[in-house]
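Submitted below is the structure of interest, expressed as structure tokens.
Right, subunit A next:
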Amino acid sequence: MNTLATIVQIAGVALAPLLPGSIQALKARLQGRRGPSAVQPYRTLRRLWHKSAVDLEGTSVIYWIAPPLVAACMLATLAIVPVGGHAGPFGLGNDALVLVGLLALARFALAAAAWDTGNGFSLMAAARDLMISVFGEALLVLALLLAALPAHSTDLRAMSVAAAGGHIWSAPAHWCGALAFMLVILLETGRQPIDNPDTHLELTMIHEGPLLEYGGRDLAFLQWAAGARHWVMLILGAELFLPHWGGFAASLGLLLAGVTFLCGSLALIETTQAKLRILRVPALLGVGCAIALAGAGMWVGGVGT
Partner candidate 1 sequence: MNGALVDAMLVLGLAVIVVRRRSVAIGLLAAQSLALGVGALSLTGGRSSDSLVASFVLLSKAIVLPLLLYALIRRTREPGLVVAAASGLVRLACAGAVVLCAVVLVPSIGLGDAHTEHAAVALVLLGITIVVARRPILFQLLGLIVAENGLSLLAVSVPGGLSYVIELGALFDLALIVTVAAAFAHRIHTELGTGDTELLRGLRD
Partner candidate 2 sequence: MTLLGAAGLAVLTGGDALGAAFRSTIGPALGLDPLSGFFLAVLALTAVPTLVFARDYLPTSPGARAVGALTAAFLLALVGVLAARDVTSFLAFWELMTLLPAAAILVARRDQAVRSAVYAYLAITHLGGAGVWIALLALAHHGALGDPSALAAAGTGAQTVVALAALIGFGTKAGFIPLHAWLPRAHPVAPAHLSALMSGMMIKVALYGLIRVEFQWIGATPRWLGLALLAIGLLSSLGGVLWALVQHELKRLLAYHSIENVGIIALGLGASLLFADAGQRTWAAIAFAAALLHVANHAIFKALLFLGAGTLERAVGGLDLDHLGGLLRRMPWAGGAFLVGSMAIAGLPPLNGFASEWLVLQSLLHVALHRPLGVALAGAVALAGLAMTAALALLCFTKVVGLVLLGPPRRAECAQAVDPPMGMRAGMVALAAMCIALGLVPGLVVPTLTGLAPGVHGTVLARHAGLVLPGTGSFPSLALGLALAVLTTALIGVRGKRRAARSPTWVCGQPVAGALGWTSAGFTKPLRLVLEALLRPHRAIEVERDGGMVQSITYTGHVPSLLDAALYEPAVRTGLRAAAVARRLQSGNVRTYAAYLLGLVIGLLVLAHTGALG
Partner candidate 3 sequence: MTDLVPILVVVVPALALVGMLLVLLARTPRQAHLLALATAVPTAAGALALAATALARGGLPALRGQWYFLDGASGLMLAVIAIVGICSIAVSPAYLRTSGRSWSTAARSQSLYYAALFLFWAALLAVPIVGNLAAAWLIIEATTAASALLVAFSGRRDALEAGWKYLVLTTLGLSVALLGIIVLAISQANLGHHGLHALDWHSLRAAAHGLPRDSTLIAFVLLLAGLATKIGWAPVHNWLPDAHSEAPAPISALLSAALLPSVLLVAWRVKSILEPSVGSATTRGVFIAFGLTSILVAVPFLWRSLPWKRLLAYSSLEHMGVIGLGIGFGTPLAIAGVVLHVAGHALAKALGFYAALPLLRIDPDAAKRAPEGVVGDSPSTAAAMGVSLLTLSGLPPSPLFLSELLILLGGIAAGDALVSAIALIALALGFLGLLHALIEGVVGEHARHHRRARSRAERPIIALTAVLGSGLLALTAAGLLLPGSGFVDTLAKGAL
């Protein structure tokens, strides 16, 4: 079944852009519009692939290397995140905290590139992104801690196995973890109420900002990376915090269900929620951290386990 897992993981490379597309489509439906179809991202990527890349005056190697590096980071994360509790033999390990490191590297590459261009809008967005990530990273780590508590390990496979079955849901800690991780997903995928992926006003951009100065295949890489981030986060969410049990096939199926459910809920949240003031976001994430800590306390305190 590892081979199957491997196939799914590799398929992820191709499937990743589908997620943001489908979310957009769902959202349009929920808003009563006939929006672009779910495969729209693929069209965008094809278009970008045939455009020539932009070359900026006075930039250095950083600007040049950033997009491939970001894409490479996401590819590595794809290899690290298991599906259905199994992962292919990529030899990159399956550690949760390594994942955190890779995401940070990607973030650094983008922000540095923004500095290299010296574009005010990109920098504004990068500064915000990094500022929010200060709190986001704490939240992410705590959420992972909550998932690691039952497994006594930070190996993602073990964690997903430990999260299987129904009894886990009797522990309030798991609920707290789920809640915290939902916030993480909102943050990492750049969805409302934290960020607005549809904005075209530079002043309000967070994740889109650093992409401003890129074009052609560079931009294609970055767009794909955004899709890949959706993929990683949703898979993780489904693996660690959504109910699954039974054998590998079953869990794969439930994984699919889970991801779809998450896409739906994301679309729903985006339609119902307004965007939060940027300075309020840390407060939101702080609340998440508090919940997570409470969860950890309850678990170690033995509540419901």
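Candidate entries met the following condition: all candidates are chains of the complex that A comes from, given by their letters.
The rule we apply is simple: a contact is a pair of C-beta atoms (placed from the backbone, for glycine too) under 8 Å apart; a residue touches a chain by one contact, two chains touch by 3 or more; residues count from 1.
Source: prediction; values computed, not measured.
Between subunit A and the candidates 1, 2 or 3, touch in this complex occurs only with 2.
Subunit A meets candidate 2 in the complex at residues 52-58, 60-62, 65, 67-69, 71-73, 75-76, 79-80, 90-98, 100-102, 104-105, 107-108, 111-112, 114-121, 123, 126-128, 130-131, 133-138, 140-142, 145, 148-149, 152-158, 212-213, 215-218, 221, 278-279, 282, 289, 293, 296-297, 300-301.
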